[in-house]
Every structure is written in structure tokens, then in C-alpha cells.
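Structure record follows, encoded as C-alpha cells.
Here the complex is missing a single protein chain, while all its other protein chains stay put.
Entry: chain A
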Amino acid sequence: MKIESREIDGAVVVALAGEVDLQHSPTIRKHLMELMFERRPVIVDLAAVVYIDSSGIASLVEAYQQARKNGTRFVLAAVSAPAMRVLQLARLDKVFALADTVEAGLKA
């Protein structure tokens, strides 16, 4: 798994790539929660995620809830088909703010 962050227009774009599983989700959780602590707007780019397990989804859920409490933006962008299937399984596609592209997420 790879995790890369870059700043665009004041927001932090966190790009995840590869397999997001039990081994890696604590790292993602820590990174996202630090951004939430700093009250940064976050766009999570899931375009290159080939697999995400429930612990990875749980990290996104926890960060999203914190963003809602903070009143800051938290968008899942360019969600890959495998990641979307997992979100849909638990109907989380109806819960998260989703954008087709990172650019659209930045404007959301």
C-alpha cells in the first residue's frame, strides 16, 4: 500500500494506492486523524485502491465523523470499483461525500 499527501488550494489530498488492509489501516487512521486534529479539509483519492478491507473503511468512517464534528470538508474522490463495492456493501456510498474526481472534490 502507498499513501501520499499533497496540498491543493488549502486542502490536503490523501492518495491511497494498492491494498488497504489490517496491516496498513492503522497508519491511514493515524494520518487522517492528525489532519482532522489540525481541522484540515481532506480529499481522499481512492482511484488506485485495488482492495480495501473493513478496517480501512473504519478509518475513513472515523475521520469522516470527526470532520463533520469539526465542520470541515472530507470527501472520497475517484473511488475505484473495488472500493466502491465495499462501500456499497454496507451502504456507506449513501453516507460519505463522494466526488467523481479529485478536482470535483476540491470544488465540493
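What to note about this one:
By definition in this document, a contact is a pair of C-beta atoms (placed from the backbone, for glycine too) under 8 Å apart; a residue touches a chain by one contact, two chains touch by 3 or more; residues count from 1.
Definition applied: contacts and distances are computed from a predicted model.
Note on the omitted subunit: UniProt lists it as "ABC transporter ATP-binding protein", one of the names in "Cytochrome c oxidase subunit 1", "ABC transporter ATP-binding protein", "Hydantoinase/oxoprolinase family protein" or "Raffinose/stachyose/melibiose transport system permease protein". Among the residues A:Ser5, A:Ser55 or A:Asn70, only A:Ser55 touches the chain that is left out of the figure. From the set A:Arg6, A:Arg39, A:Arg68 or A:Arg85, the residue in touch with the chain omitted from the display is A:Arg85, counting the whole complex.
If you put the missing chain back, the residues of chain A touching it would be 21-22, 25-26, 29, 51, 53-55, 57-59, 61-62, 82, 85-86, 88-91.
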